[in-house]
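Of the protein chains in this complex, one is absent; all others appear in place.
Chains: A and B, in written order; residue numbering restarts at 1 for each.
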Amino acid sequence: MNAKDEILARVRMALRDVPTGEIEADAPIDWQYGQPVEVGDVLDIFAERVADYKAAVVRCSQAKVPEAIVQGLQAAKVTSVVVPPGLDDGWRQAITQSGMQLHVEQPEAPLTNTELNEIDAVVTAAAVGTAETGTIMLDHTADQGRRALTLVPDVHICVVRADQVVSGVPEAVARLKPAVLAGQPLTWISGGSATSDIELSRVEGVHGPRTLHVIIAE
Amino acid sequence: MSTDVSRGSRARHDAEPARRTPAPPAGDLIDSPRFQEAVKVALANQQQRANLRHATTTIRGKRARVVAELDNWQELRQAGEQIKTRVGRHMPDYLLQFEENFTKAGGVLHWARDAEEANRIVIDLVRQTGEDELVKVKSMVTQEIDMNEALEAAGIAAWETDLAELIVQLGHDRPSHILVPAIHRNRAEVREIFLEEMGRYGTPAPEGLDDEPAHLAAAARTHLRNKFMRAKVSTSGANFLVAETGSLVVVESEGNGRMCLTLPQTLISVVGIEKLVPTFDDLEVFLQLLPRSSTGERMNPYTSVWTGVTPGDGPQAIHLVLVDNGRTKALADPIGRAALRCIRCSACLNICPVYERAGGHAYGSVYPGPIGAILNPQLRGTASEVDRSLPFASSLCGACNEVCPVRIPISDLLVHERHKVVEAKKADPPHIPHTAEPQLIKAASWVMADHKHLEWAGLGTMMGSVVLGKMLGIEKFGAMPAPLSRWTSARDVPMLPEQTFRRWWKQNRGDQK
Partner (left out) sequence: MTATITRKGLKVALFATCANDLMFPQSPIATVELLERLGCRVEFPEEQTCCGQIFTNTGYYDEAMGSVKNYLKAFEKYEFIVGPSGSCVGSVRHQHEMLARRDAGDAIGDRVAAVAARTYDISEFIVDVLGITDVGAYFPHRVTYHPSCHSVRVAKVGDKPLQLLKAVRGITVLDLPNSEQCCGMGGTFSLKNPDMSMAMAGDKARNVASTGAEYLVAGDNLCLLNISGVLNRTRAGIKPIHLVEILARTEGGN
C-alpha cells in the first residue's frame, strides 16, 4: 500500500467509532461567521492600534496622499524606492518629482533578490485594514505587487483607504476570501517585524521591514 | 538512499567529513531519563529557573491583558474546539478535499507515514534541485522528525532562521519551549553564543556586541541576510491547512518566515495531518485565538497565506509533506484524540507551575509542558521510561485547562494517560519495571471500599502515631523513612490526632439515630 492509502486507512480505522457523512450534525459549530466586532470608531481604533506596534500612522485626505508618501520617505531618509506596477500614477509621480530614485517593478523582468536588497523603501497600497488588531492585509494584486517587494526593502510605506478598514478579523477574513479563491497569496502585517525571543522582551525590527509607515486616506 | 538518513549513520567516525551545521547534544530524546530524575538537574540550575520565571511571568501577564480585551473569548474558544473536533472526526474528507485543492493550485503533495519517510522525501526533493543547503522556518514537526540531523547526514545544511531556533542551533542545544525555543537562555548567554559561533557558520557577530536584545536581534538579521539572499530551497511547517482552498498558513513574528516562504525557488512544507481546518472562514477564529494565546499580542507581526504556486510571485515549486508519525494512533483513542486539537500556542506551558520550574528539556521531547506530557506518550507510545513518566509530570492543578484556546481538557487527558500507563504495567509487569505501587494501591483500595476497613486502618495508624509520639516525646514528625522521606525531607508533618472524626461523632452525636 502506498503512503497515502495507508495513512487514509489508518485514519479511517482510528475513526471507526465516528459516523461518516452528516458532518454538520455529528460535529456542530455554533460560531456566527463574518460578524463585525464592536470597537467604536473604526478608523480611530485602526490608527491607534497600528501605532501601538510602534508603526508611524498618518491620516490625510485622498488628495494629500502623494505628499504624505513623500514626507514619509523623506522622514525615513531613503534615496531609492521600488513600487509595484499597479501603483496609483499620482503617487508615483510625486516620488519621482521628489528626486528619489524610483524603480517600477516590471513583472516580465523582476528584480533579483539581491537587487531588491539594495533598494531602501517600498510604497504600496493595501487590500484590507483591521481596526481591532491594527493589521494591514495585502492580497498582492497590482497595487501591492509580489510578496518580496514588501519584504526585502527596510522601509514600507503602505496606503490604506478608509473604505478598506473593517472592524475586526472576521470581517477582514470575509473580504479577503475572494482573493484567496482566485489563488492570490496574502500577507498580514501588524507593525514592523519584531521578536520576543530573548527574555520575552519585544524588539522591533528583525528581518522584515524595520520601518512601517501607514497612511490612512480618508 | 534511505540508509544514509538512518540514526545509525549519525555516529561520529573519524573518516566522516566535517559537519555543515552545529551539532546538537549527543543522544536521542527518547532515551531521556524519567521526568522526576531530569527535574533534579533543572531545579538545581538557578540561572535557568530565574530565566524561566521571568519569561513565563511576563508572557502570562501579556496574554491575560489581550484576552481580557475580547468579550467573546469563551465563544471563540468554543468555536476553536468545535472546528478542530469536526476536523478530527471527519479527517478523511478534509484530507482529500485539501489534496484536491492544493494539487489544483499547482502544489505537489507527498504523504509520509513516519519520520524516516518524511525525511527521505525532503532529502530527495532537495537533491532534485541540486542544492546542498536550505533555510528553515521554525516548525515543530520538523523538530519532531529530527529533520535537520537527517539532512546533515545527507550532506544538506539546514539553517534555522527564527531567532530562538538560531540561538538553539548555534548553541549546540535543544529547544525547550514550543513558541520560544530558547526561553531557557538569557541575554548574556545569547551574546556569548553569537560571539562564539556565528563566525563559524556565516557572517560573524559584530565586534563589541553587547547583550541588548535589540543589538542581538540586529546581529541575527545581519548573520542571516546573506543566507536568505542566496537560498534556493526552504522548508517550513504550517499553522493551518485550509481544506476548502488548499491554502497553507504560517504565523510568525520576525519576517524570517516571509523570507523563507517568498525568496527561494523551491518551498517544501512539512505538516502534520491534524493541522487542517475546513474552511478559509475558520481562520477568523484561529487568527484571533492563536496570537493572543501564544505571544500575548492582538495579532502577530506577520501571517502568510499561500495557495499552491502563484505565477511571478514566490517559489515556483511548492511541495507539501503530510506527516502521520503517530497522529493516527492518537486519533484512535476516542478520549485522547482531543489532544490533536492543539494549535501549538504554548499557553499551557507558560501557565504551568511545573514547566516554569522544570523547563522544557526535562520532558525529553520537542513537545514539553502539559500538552507534551499528553502528546508524547500518544505519539511515541509508552515503551520508554520518559514517556511513561510524563503523564505524571503534573500536579493536576488545572491551570492549563483554563488557558487552552481550543479547550483541550488537559488534566483529564493526563489522568487518562496515567490510566493507560497503569493498564500497561498491569498487563505486562515483567516487561515494565515498577515499584510496589500496584500492591499498595490495591491494599488502599480495599481499605476505602468499606468504612469498617477504614476504621481499622485509621485506628492502627493512629495508635502507631500516638505511641511513637509518646515514646519519643515529640509533637510532630520531622524526617521519616522512605517512601515518606520523599515528603518529609523538607517539611514537618504534624502528629496524627488522638481521635478520628468518626469516633468524635459517635461520642458526641452518636445518639441521634
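Keep in mind that, in the parts below, a contact is a pair of C-beta atoms (placed from the backbone, for glycine too) under 8 Å apart; a residue touches a chain by one contact, two chains touch by 3 or more.
Source: prediction; values computed, not measured.
Engineer: Where does the absent chain make contact, in terms of the chains shown?
Structural biologist: B
Engineer: Among B:A50, B:A188 or B:V493, single out the residue that touches the unshown chain.
Structural biologist: Once the missing chain is taken into account, the touching residue is B:V493.
Engineer: Using the touch rule from the top, list residues of subunit B that touch the missing partner.
Structural biologist: Contact residues on subunit B toward the absent chain are 35-36, 39-40, 43, 353-354, 357-358, 391-399, 401-402, 415, 417-423, 437-438, 441-442, 444-451, 453-454, 458, 461-462, 476, 478, 483, 486-494, 496-497, 499-502, 504-505, 509, 512-513.
Operating definition for what follows: only the chains that are shown with their structure count from here on.
Engineer: Based only on mean CA positions, could you tell me how far subunit A sits from subunit B in angstrom?
Structural biologist: Roughly 30 Å, centre to centre.
Engineer: In the complex formed with subunit A, which residues of subunit B make contact?
Structural biologist: Where subunit B meets subunit A, its residues are 51, 54-55, 58-59, 62, 71, 75-76, 78-79, 82-83, 85-86, 89-93, 95-96, 105, 110-113, 117, 161-164, 167, 180, 182-183, 185-187, 190, 213-214, 216-218, 220-221, 224-225, 228-229, 245, 247, 253-256, 258-259, 261-263, 273, 280-281, 283-285, 287-288, 295, 297-308, 310, 312-314, 322, 324, 328-329, 331-332, 334, 337.
Engineer: State the interface residues of subunit A toward subunit B in the complex, per the touch definition above.
Structural biologist: Answer in residue numbers: 2-4, 6-8, 10-15, 17-18, 20, 23, 26-31, 33-34, 38, 49, 52-53, 107, 110, 113-114, 117, 130, 132-135, 140, 146-148, 151-152, 168-170, 172-174, 177, 180-181, 183-201, 203-209.
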